[in-house]
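For reference, the structure I am asking about is given below.
Note that this complex is displayed minus one protein chain, with the remaining chains in position.
Letters A, B, C, D and E mark the chains in the order given here, with residues in each chain numbered from 1 onward.
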Amino acid sequence: MTSLPNNFLGLPPRYSNYRRARFAVLPIPYDATTSFQAGTREGPAAIIRASQQVELFDEELETECHKAGVATLDPLMPNMAGPKAMHEDVFAAAKKIVRDGKFLIGLGGEHSITSGLVRAVMTKHKKLSVLQIDAHLDLRDSWEGAKHSHACVMRRILDLGAKIVPVGIRNVSLEEHRFLKTVIRTPSASEGPGLLLGEGRGRSLALPVRKKSAIRPWVEVVTARQCHTDDDWVDRVLNALGETVYITIDIDGFDPSFAPGTGTPEPGGLDWYQVTGLLRLVAAEKTVVGADIVEVMPLPGQAVTEFLAARLAYKLISYVQTRM
Amino acid sequence: MTSLPNNFLGLPPRYSNYRRARFAVLPIPYDATTSFQAGTREGPAAIIRASQQVELFDEELETECHKAGVATLDPLMPNMAGPKAMHEDVFAAAKKIVRDGKFLIGLGGEHSITSGLVRAVMTKHKKLSVLQIDAHLDLRDSWEGAKHSHACVMRRILDLGAKIVPVGIRNVSLEEHRFLKTVIRTPSASEGPGLLLGEGRGRSLALPVRKKSAIRPWVEVVTARQCHTDDDWVDRVLNALGETVYITIDIDGFDPSFAPGTGTPEPGGLDWYQVTGLLRLVAAEKTVVGADIVEVMPLPGQAVTEFLAARLAYKLISYVQTRM
Amino acid sequence: MTSLPNNFLGLPPRYSNYRRARFAVLPIPYDATTSFQAGTREGPAAIIRASQQVELFDEELETECHKAGVATLDPLMPNMAGPKAMHEDVFAAAKKIVRDGKFLIGLGGEHSITSGLVRAVMTKHKKLSVLQIDAHLDLRDSWEGAKHSHACVMRRILDLGAKIVPVGIRNVSLEEHRFLKTVIRTPSASEGPGLLLGEGRGRSLALPVRKKSAIRPWVEVVTARQCHTDDDWVDRVLNALGETVYITIDIDGFDPSFAPGTGTPEPGGLDWYQVTGLLRLVAAEKTVVGADIVEVMPLPGQAVTEFLAARLAYKLISYVQTRM
Amino acid sequence: MTSLPNNFLGLPPRYSNYRRARFAVLPIPYDATTSFQAGTREGPAAIIRASQQVELFDEELETECHKAGVATLDPLMPNMAGPKAMHEDVFAAAKKIVRDGKFLIGLGGEHSITSGLVRAVMTKHKKLSVLQIDAHLDLRDSWEGAKHSHACVMRRILDLGAKIVPVGIRNVSLEEHRFLKTVIRTPSASEGPGLLLGEGRGRSLALPVRKKSAIRPWVEVVTARQCHTDDDWVDRVLNALGETVYITIDIDGFDPSFAPGTGTPEPGGLDWYQVTGLLRLVAAEKTVVGADIVEVMPLPGQAVTEFLAARLAYKLISYVQTRM
Amino acid sequence: MTSLPNNFLGLPPRYSNYRRARFAVLPIPYDATTSFQAGTREGPAAIIRASQQVELFDEELETECHKAGVATLDPLMPNMAGPKAMHEDVFAAAKKIVRDGKFLIGLGGEHSITSGLVRAVMTKHKKLSVLQIDAHLDLRDSWEGAKHSHACVMRRILDLGAKIVPVGIRNVSLEEHRFLKTVIRTPSASEGPGLLLGEGRGRSLALPVRKKSAIRPWVEVVTARQCHTDDDWVDRVLNALGETVYITIDIDGFDPSFAPGTGTPEPGGLDWYQVTGLLRLVAAEKTVVGADIVEVMPLPGQAVTEFLAARLAYKLISYVQTRM
Partner (left out) sequence: MTSLPNNFLGLPPRYSNYRRARFAVLPIPYDATTSFQAGTREGPAAIIRASQQVELFDEELETECHKAGVATLDPLMPNMAGPKAMHEDVFAAAKKIVRDGKFLIGLGGEHSITSGLVRAVMTKHKKLSVLQIDAHLDLRDSWEGAKHSHACVMRRILDLGAKIVPVGIRNVSLEEHRFLKTVIRTPSASEGPGLLLGEGRGRSLALPVRKKSAIRPWVEVVTARQCHTDDDWVDRVLNALGETVYITIDIDGFDPSFAPGTGTPEPGGLDWYQVTGLLRLVAAEKTVVGADIVEVMPLPGQAVTEFLAARLAYKLISYVQTRM
C-alpha cells in the first residue's frame, strides 16, 4: 500500500522538501484580467495533477533530474483589489523564493503574473533577457483600464529594463505595431526593408512615432510564420538573447492543435519539437535563471494541454539541470 | 425568408427600439473577482440566446408583455483597473438608463455589479428595499483585498442606505454571522430565542459586537431551510420589504439541480415555483423599480441554467408589466 | 467469458428475438439533415446503451417483464427530402410492426416522429386517445415552413382524429392558446371561468376564432402548474382518456433537473414519481397499445437523461405487461 | 499575500495536523470494478478542491467544527492486482488510522472500498450497524467474477458480521431480491404481507431459498419510494440501527438531479434535506464511529456533485462533533 | 465605460453600417429541423463571438482592412419545409446582397447553403469557378432522399454551370468516384495513368459511365494526400481556376487537429499555412467575388474551431481587400 503526494511530479518528501530543493514551483491560480474565456485559475492544479503521470526518467537526456529537488509551494491566493495589488503579491512571494536561492518556476494563471516573477528575479540578476514564447506581444501600454493586464505584461517588463525576445507571435495590435518602431533591435534583424515584422507585403503605414525617454526599450520579434519558413530563426533567438535568461511560456505560443486549452487560441503556432528544441539550446548556451508557464486553461474533459504543460515544465527543469 | 434579431427575446425593431421600450436589458459580462470557477462573463450572451426560444406569450398570465418594449443594450465592457473602477462604470451606464425612465434589468456577470445598478436606481428612488435571492449573504466587509468583490456586494448596498431581504441563504461565514447581530431586523423575526438565523441548535457563540455608526444597517434574512419548512416565509418577505423594491437574483439562490451553471453551487436551494411565486406576489403588492439576474455561468454543453434565467427574466418583466 | 448483446436491455436472443417478442423497440435517430453529431439523433443509441445497466427485475412490481420478449430493430434511417417524407417512412416502418402484432415502442429522435407512429397504431385502433407528457403543446399548424415539424406533431395527430391529453404543459404560443378555444374539452374541465388553461389571472384576450370543419378536435390540457397544485390532476387525466391509449413522452415534460438533456429545457416540469405514478395507473385502468419516448438529446459527459429514459421505457413495458 | 493549503477544507497546519486532529480524511482514488461509466478515481481530488469553498462556519449549527482538527492524508494508490488485493490495502491503511484513535472518513472512489474501511473500524467496534445511503443494495455474492466488486460490497460487510440498513434503494437484482428472503429483519418491517420490499403489487415469485449458515445476515431495507411516501421512514432507520454506527454514502443515493456525477444515475432518489436530516438525527441519537462518501464521478465542466459531497462531508463532521 | 457591438469583429457603426460596407456577412444557422441546440447551427454565432477577439490590424499584411466596412446581417432563419425550400430562401437573401454590390460572406451552418449563395453570385458573374476546401467531394446526386443535402451541394453547383476545384479531399464515395470519370479535367491533370484521383494503386474498377447531357461538368480534384506530397499542388489549383472565383471553405478541409469542431472529422487534412497561403495567392491572382465558411460545429467548452474560422474569415477579407 502506497500513497501519492499531491505535488509537482508526485515526489516523496526526500525530493520535494523546500529546503533541499534546487527548483521551486509556485502555483498562481489567478485570472482576473483575461479578455475572453475564463479558467486559467484552474491551470496550476491541473498541471500538477498531470505532472504526476510524467516519468521521472527523461528518455531524451537519459537522466533523472527530479533528484535535484523540486518543491511545490502552496498556491498563491488571488488579490482582488486589482491587478496592481496582485502584481505586488506575486513579486513578494517570488522574491522570497529567489532570495532563498531557488530556481523559480511559476505556474499560471494568466500572463500578467510574469512581471512580478521577472521583477523578483531581477533583484538578483540585474541584466536580464526574457525569452517569451507567445502568440501575442502583450506590449500594450494599458488594456481595459489596467496597466498590469495580461495584455501589457511584456511592456511592464520592458519598463523594468529587461530585453525581450518574443517568439511565435501571430496576432498583433496596431498599437503594438507602432510601438515596435520605437524600440531597439539586433543588427541582423534590421537588415530587412524597414518592415518591423519582417514579412509584410501590404501597403506601408506612415505613423509618427516618438521616443518616450532616453532609454529605448529592446525587443526582437520572431513571428510564428518565420518559425515555419526561416531556417535561421533559432539562431536569431540565440543571438538576440543575452547571457542571463528568464523564460516565459504563454501556452498559446503552441499551435492550438497541441495546446487547445487556452483563452484565445490562435492558429499557426509552434509545435512540440520547435519549442523543446529551442529550450534545450537556450538552456545549453545561456544561463537560465527562472521560468514560468502561463495561460493554461483546462478544458472540461480534455486534458491534453495540462499534460503538455507538465511535460514541458519537467523538460525545462531537465534541460537546466543537465547543463549545470 | 425571415431573420432573427440577436437581442433579448429576439424581438423586431418595433419592440426592441430603445426609445420606445419600457424595459432596458443591460448585459454586463464581467467576472473578475469570482472565487472559484470562472465563466459568468459568458452569462449575458447565453441568456440572450436562450431567450430567443421563450414564447412571447405567457401562459400563466395569458398576455404578451414584450409589447411594452424590451430594448437590449450593447454589452458593457469590463474595466480591469479593479473592482472599484468597474463599479463606477456600471453605475454610470445604469444611471443613464434610469434617467431615461427605463425599467433597468441587469444581466451578469458576477454579483458585484449589483451595487452599481442599485446605486443608479437610488438616484431616483431614495428609499429602497432590495430583495436578494441568493445562497450566500455577500455581506463580508472585504474579500481577497477587495471592497467591491462579489462577496461584499450586499454590504456595499447597505452602505448606500438600502434595506435588504436575503432569501434562500444557506452558506454563511462567521464574519457575516457576527455582523448580523449588529443589524436591525423586523419585529416578527426578532421573536426567536436570540438566534439570528432562527434555526440553530448548536452551542452559542459569545461574540463581542460593536456598532460601526449611528445608522444601523437593516437586514432580514430568510434561510433556504426556512423556505422549505416555514409556511409563512413568503409573508415574512413581504412584511420586511418596503414599498419600493429592487430585485437581485443570484442564480445560486436556486437549488443547483435547477440551475447547475454557477460558480459555487450550494445544495438545498429554492425551486422554480418558490421563486416565481414570490416574484409574482412582490410585483403585485410592491412597486418594483429595477432588477438583475447574476452569476449565471454557462456550462459547456448544458444549457439548462441560461434557459431558466431567460424564462425568469421574462417572467419578471411580465409580472411587473401586468401589475402596472 | 461472456458478451453483452447491443440491444435494449442487453437481452440474449431468447428474449430479444423479434418473432417471439411482445414488445418491439424502434430507434428513430432523426433530427434532420446534418450527417452525424447533433442533438436528439443521438438519443436512441444512448438510451439503448444506458438500458443495459437497468436491472431486469423490477423492484416495484417484483417481476421480470423482459421475459415477455423485447426486440430491438435496426435504427430507421432519416429521410432528408423533408419532414413529410420522413413521416411516411416512420409510418411505413411502424405499420409493419403493428401488423405483426407487436407492442410498438418508438425511441426518438425529435417529436415529429410521433405522428407516424400514432398513424400506424390507428390502422389497428381507430378510436385512440393520446396521452402526451410534454412541456409544449406542439399544436402549431405549421412551423418554420413545415407541417410535420416537431412543433406541430400533436396538431397532425388531431388531424388523424385522435383525442389528445397533454400533461405537464408550461410554454404555450399565442397561436396555440387561440387554437385551444376551438377545441372540445371534457365537462369537468370546462367548469372554470372561461380560461382554457385554467390558471391565468391576466387580462383576457378577445380573439375571433373560427371552426375549420364540422369535426372539432378534442384536447384536454393539464398544465405543469396544475400537476404541482391540484390534487385531482391524475383523475382529470384518467377521465379525459378513452379506453384505448397511446402514450407519447417528450422528455422535456420532466423538469430539466431530472432530464437536462433536451433541446428546449423548460423549468417547472414533472418529477419521476409523478410520471411513473401516472403511467402505472393509466396502464392499469386503460388499454395501452403503443408508446414512444422522444427528444432525448444526450449531453456530452452527462448520462442522467438517457438513464432516466431507459428506466422509464422499461417501467412502461413492465406496467403494460403486469396488467395484462 | 496568502496561500491556500491543498487539503480538505483548505485548513492551515494548526487544524490539519494529523496528530492533533480528531478527524482523518483518507482519499482513495480507485475505480477498477465499476460497471459502466468510469471516473470515480477523480472523486477524492474533486471533493477536496470543492471543500475549499465551503464556509468553516456552519450556519445550521452555528459552530465552527473544523477546530476539532481535520487531517487529510495522501491518496491511497490503487492496487491493480485485483479487488481482493485492493481490499487488503484499504484495510491496512484504515486500520492504522483507527488505531491512532481518529474518526475515519473515506473518500471514494468506488463503493468496493467500504468493506476495507468497515473491517478496519470493526477491529475496534465489534458490534456495528452500517447505515447505507444508496440506490443499489450491492448485495450480490459475486459480480463479473469478483467477490470484492462494488456490486458486492454490502454482502462482504454482512460477512463481517455487521448489521446493514440500506436507505434510498430503487434498483434491485433478482439475486438480491431472493437473498433478502433469507435475512433477519426488524419486527416492525416484517408485518407486511410477505413482501420484502414492502411495496410490490406484482405477481409473487416462488423461489426456493436456503440458509447458508447458522448465523443469518441482518438487513433492513428502506426503499426510495418509502422515503417519499412513508412518514415514519426515519424512525424505521433509527430503530433498525444499533448503538454504534458506521455511515456509508453512495452518492447515487441522492437523486441524480442533486448529484448527477455518478456512474449509474437512478431516478427517484433522496434530496438534500432528507439525507442531512437523517444524518443529523443519527449523529444525535447513535454513536457514529466512521463514515465514507463514495461513487462521486466528477463530470467535465459541472462541479455540482463534488460541491454537494464536500458540503455533506463537512455536515457529517459537524453533526458528529456537535453531538460529542 | 465602453460597450462591445455584437457583430463580426465587434465593429462600431462607422465600420459595420450596411450601406457603407464593402463586405456583408450573412449568418445562416441551418442544420435542419430541430429547434435549438445541435451542431452547425451554432456555428455563425460562435464565429461572430470569437471574431471579437481578432485584432483588426493584420500583422501579415500590415493593414487594417475592417475600414473597408464589414456589415453583419441578422441571421437567416431556417426553413424547415425541406432542403429545397431552404435553398430558395438562401438564394433570395444572398441575391439581394449581391444586387446591393456587396462582397458576400456566408457563415454556416451546413454546406448545403453554398448552392444558394453561389447561385446568387452567378446572377452577376455568369462564368464562375468555385474553389472548394473540403474533406469530401459533396458530389452525390442525392442523399438520404434529398437533392439539396449537404452531401450533394457541389453537384448542384455543377448543375448551375460553374467549374469546381475541390482541394483537401480524402473521403470519397464509390458513386462520386464513378461520377468523376464523366467530367472534364484540366490537361495537366489528365496525364496520369487513367486514375482520376491520381494516387491509387488498387485494382481498377470497370464501371460503365454514361454522359448525362451535352454539357459535361468540369471538376479538378486535388486530394489532401497530394497537398502533402506534391510540390505543385498550388499551381494546379491556380491553373484550374478561371478568372472569377467563389471560395467555399468546409471547415473539415482542415485537419481535425486544427478544426476539431465539425460533424465528420477526417484525419489527414490541411493546415493553417497551406490554406491561408493558397487563399492569399488566389486572392492576388484571381478576382474573388464571394465566399463562405461552413460546417463549423462548436464543441462544448472548446473554442478552437470558431477562433480559426473567425481568423480565417478576416484573413480572407484582408487578402481580398489588399489586392483591390
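Note that in this section a contact is a pair of C-beta atoms (placed from the backbone, for glycine too) under 8 Å apart; a residue touches a chain by one contact, two chains touch by 3 or more.
Only a predicted model underlies this, so the values are computations on that prediction, with no experimental measurement involved.
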item	value
Shown chains touched by the chain that is not drawn here	A, B, C, D, E
Contacting the left-out chain in the complete assembly, out of E:7, E:115, E:149 or E:302	E:302
Of C:69, C:217 or C:301, the residue in touch with the unshown chain	C:301
Options E:72, E:223 or E:244, residue touching the unrepresented chain	E:223
Subunit E residues touching the omitted chain (full complex)	169-174, 177, 195, 197, 199-205, 223, 225, 228, 255-257, 260, 264-268, 299-302
Positions on subunit C where the hidden chain makes contact	1-6, 35-37, 45, 49, 73-77, 79, 89, 92-93, 300-302
Missing-partner contacts on subunit D, residue numbers	31-33, 37-39, 41-42, 77-85, 143-146, 149, 300
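FYI, only the chains that are shown with their structure count from here on.
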item	value
Partner chains shared by subunit D and subunit E (touch criterion as defined above)	A, B, C
Distance from subunit C to subunit B - Cα centre to Cα centre, in angstrom	37
Centre distance in Å when subunit A and subunit B are each reduced to the mean of their C-alpha atoms	40
Intercentroid distance (Cα basis), subunit E paired with subunit B, Å	45
For subunit D, residues contacting two or more additional chains	255, 257, 260, 300-302
Category of the chain touch graph - line, ring, star, complete, other	complete
